[in-house]
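With one protein chain held back, the other chains of the complex are shown just where they sit.
Entry: subunit A
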Amino acid sequence: MGVEEACRRAFLELQRKKAHRYIVFKIEEKRKTVVVEKIGEVDESYEDFRASLPDADCRYAVYDYDFVTDDNCQKSKIFFIAWSPDIARIRTKFLYATSKDKFKNELDGVHYEMQATDPTEIAIDIMKERAH
C-alpha cells in the first residue's frame, strides 16, 4: 500500500503551518495508494468535518482540535481518526484496518488516535474528554 506524496505534504501543512482544520484520506483500491480526498479550511467547523465523512464507507481523517485547558492556555491537539462505520462493507473495513498502521506511521506528530464505528463515537465531547 503506497502513500501519495500529497498526503504527507497536506499533513505537514496542517501540523506546522496550521493551514487546515482537517484532512480526509481515502484508499484508492485500483492504485493501492492512500490519497487526499478533502481538505478542510481553518474556519470550517466540526459539523462540516462530520458531514464530509461518508455514512457507509471507511476513511482515515486528521482533525486539528483547538481548545482551552483548565489553567487557561490555548492548546491544539491533532487527532487521527479511523472512520469505519458498522454499515460499511466488510471488504472495505478489512482493507482500511490492515493498512492503518502503515499509514499512521507516515504521519509523524499525531497526538491522539480514535476509532469510530458510528457518529456518536467521534462526537465533539469525546474529543474534549481525551484532550488535555
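Please note the rule applied: a residue touches a chain if its C-beta (ideal position, glycine included) is under 8 Å from a C-beta of that chain, and two chains touch if they have at least 3 such contacts; residues count from 1.
The definition used in the following text is that contacts and distances are computed from a predicted model.
Missing from the rendering is one chain, named in UniProt as "Actin-interacting protein 1-2" (options: "Probable tRNA pseudouridine synthase 2", "GPI-anchor transamidase", "Red chlorophyll catabolite reductase" or "Actin-interacting protein 1-2"). For subunit A, the residues touching the chain absent from view are 47, 86-87, 118-120, 123-124.
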